[in-house]
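Every protein chain of the complex appears in place save one, which is left out.
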């Protein structure tokens, strides 16, 4: 990247002039791994590791990935400064079976440092969420929590969202994910066609810190909407592995959809 | 997988408690290969070979795949206990040219053990189907047949379907495929949005053996519908290569969409 930027000229490689390097606390990209082979996984990191902060092993795939591949992914992710972690649904299964402490233990044994605590399919009271988050933290894990149900059409009320958000931050989570599933359609902040509920987001942002939120936005149009509202400090989740460079181009103004804005600001600079 | 399951605890790795190991006669997954390079092909098998029973070289791609790659795919598939075979459309081309015996011969020469006999674009009477199936069987090939036309909106009548189904089984086929194409939309059992014609399937299942049917269901929602009707013994076809682990998670109850059912049954177990 360094060298590539030098080659084209720094000013052509990042029109936003504000893209931070890793490790970064915000402006993060979380990729969803629905089943990459180990060679594809390495291939992705070699190409785009610099633009990836997290890779989530989707839902329960960690349970059926051959052990040597799972271990290989942990190692390669570490080498590229990427945090690999199992999907929230897998935690929920463990919790439903009364085994979430063993789950945390195994996550750590494997060398992973993060877990996702969610209740998309189970019910957790705020007190239970706190207790579980604290248990994970005491074991030395870092925690990202998720708010929202997997049920079609479900969206938490603003006050419920904000109460859970505050509860989780107080309990020690680093990020809170807004549920978008892998499809980005008909769930949480998206309607059936994948369109973002913008007014809901804007209300949330009056009380929540954008840098502590991760938006599950598998679709380009959703990423653009969030970039327009929050800018480059936005954290994105559930990015398909083959869309990482495309999202990074959106962030940097290297794609038509986010170019006009930069051209407009260029013109303004010249005129002033 | 063995080791991975041990790691997380067997009860977290398969909530269905009924997933059979390969080689299996039902509960099969057939992947559609629309053009994987050899490295990607191996990568897929290494990750998910245990969950794949068949890989179909889509339509006529076998004809334009470089020979060393075709041979490599045959070898790697064998090593992972997966049956590779050319798409039904390729058989139809051979038949239309009066060359289907040569076609069967070449399939065998390449080391493949299965063929698909279909008439999605040509017309075959029941007697012709039987004759062709028997010819393939006599040459030592195993046969999967497909019922249905590639034409948009086409769906065979129930009696036509069942007559062909019985004709093919009597002639020696192992499985009968229900046409869904690669898109799963606007053809056979799917309407233009990809929704399944559930009552049609239910009628079929009154007279046909579900374990002898393969459902072409490229979309997740279609797989879920079939799983709800038939359960884990269902055979799925035209699964995109990057959806194999996701389907396996659906089968095992490791994904939100099939979790509530298992949670419900857990509760029932406790209450009883």
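Side notes on the structure shown:
The first chain written gets the first letter, and so on, giving A and B; residue counts start at 1 in each chain.
Rule of thumb we're sticking to: contacts are C-beta pairs under 8 Å (C-beta built on N, C-alpha and C of every residue); 3 or more make two chains touch, one makes a residue touch a chain.
None of the values given here were measured: they were computed from a predicted structure.
The omitted chain makes contact with just one of the residues B:25, B:63 or B:205: B:63. Those residues of subunit A that touch the chain absent from the view are 1, 3-5, 7-9, 11-15, 39-40, 42-44, 46-48, 50-51, 242-246, 248-249, 252-257, 259-260, 263, 266. On the side of subunit B, the interface with the absent chain consists of residues 34-40, 58-67, 69-70, 89-90, 92-94, 96-97, 99, 102-103, 106, 109-110, 120-122, 150, 181, using the contact rule stated above.
FYI, only the chains that are shown with their structure count from here on.
The distance from the centre of subunit A to the centre of subunit B, each centre being the mean of the chain's C-alpha atoms, comes to 34 Å.
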